[in-house]
Structure formats: C-alpha cells, structure tokens
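Here the complex is missing a single protein chain, while all its other protein chains stay put.
Right after this comes chain A.
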Amino acid sequence: MTAPSPGPTRLPQARRRRRNPLPTVLGVLALVGLTAFLAFGNLGKSLEYFVTPTEYVQQRAELEGRPLRIGGLVKAVQYNPQTLDLKFDVTDGSASFPVQYTGAVSDLFKEDQGVVVRGEFQGDTFHASELVVKHSEEYNVPQTQAELKDLLRQAE
C-alpha cells in the first residue's frame, strides 16, 4: 500500500461505528448456553453411557442405590398392552437382572434386542424410568416374499 497511512488509533474507530453488535452478542449467548447445556445435561459424568450387568455385579458396592444406566440384551419379555407394564431380563450372557418399566416402548423392542435402561435397583430388580432401544449397524432387506408382504402391510 502506497497511500499515506493515517494515525493508527483513528482507523479502528471509524470502522467500528458501522458494526451491529447484535449478531456477536447473540452468538456469545448461544455458545455459552450450548456449553452449559452440554456440561450439565450430561448426567452420566462419564463418557461410557452405560454399565453392563457383569460390571454391575463386580462394582456392586460402589453402584448400589445410585441411579445408573444398564445396557444389555432383552430376554423373557412380559408386556401388558393395557397397563403398559413391562417386565424383562437384561443380560450380557454372564449376568442377568430383572427389569421393570411402565410406558410405551419403540416398535423395535423385542427379544434379543439391545437395550439401555436408566433407573435404580430396588433389591435385585431394576426399576427403569427411561428405556432406549439400541439398533445394530446392520441393515438388511427381508429374505422372503412373505416377510416383505408383512412389512408392507405394517407400513400402511
């Protein structure tokens, strides 16, 4: 630049006048809000989302009586569609606990499905207040024509 430069303090002032502070203020507020949400919304305090039944057996002394999440496979489902009472066992093959839950569940909930429940142990029974059904990374088209027709009927 060959133009004669003005005093260094005057230039920023002249340019700052045009600037609308609103987007910056809103941006800062949004970021602070999001960070706070991330920091306090994350109940688990750990990056591992759940414990397995086997881990619970091993760490029973620490975990007993505390709200926690347990993850495993679903076995022995008993569901009453009228009262929405749901009972099943959650297992990882070596340890297993009975779970009680009340409420509607995802259509994908079935035997041998992965599931994560949040709640508390009362005795040996896990009383769940929240139930999330896991989906595996495998997606497959039905193998037979009959299965396909079933699926189409459900979709309607």
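We adopt the following convention: a contact is a pair of C-beta atoms (placed from the backbone, for glycine too) under 8 Å apart; a residue touches a chain by one contact, two chains touch by 3 or more; residues count from 1.
Note that in this section contacts and distances are computed from a predicted model.
Asker: UniProt name of the unshown chain, from "Carbohydrate ABC transporter substrate-binding protein (CUT1 family)", "Heme exporter protein C", "Na+/galactose cotransporter" or "Phenylalanine--tRNA ligase beta subunit"?
Answerer: "Heme exporter protein C"
Asker: Given the contact definition stated above, which residue among A:62, A:124 or A:137 touches the chain not shown here?
Answerer: Answering carefully, the residue with contact to the hidden chain is A:137.
Asker: Considering the whole complex rather than only what is displayed, give the residues of chain A touching the chain that is not shown.
Answerer: Given the touch definition above, chain A has residues 3-4, 6, 10-12, 14-16, 18, 23-24, 27-28, 30-31, 34-35, 38, 41-44, 47-50, 71, 105-109, 116, 130-143, 147-148, 151-152, 154-155 touching the missing chain.
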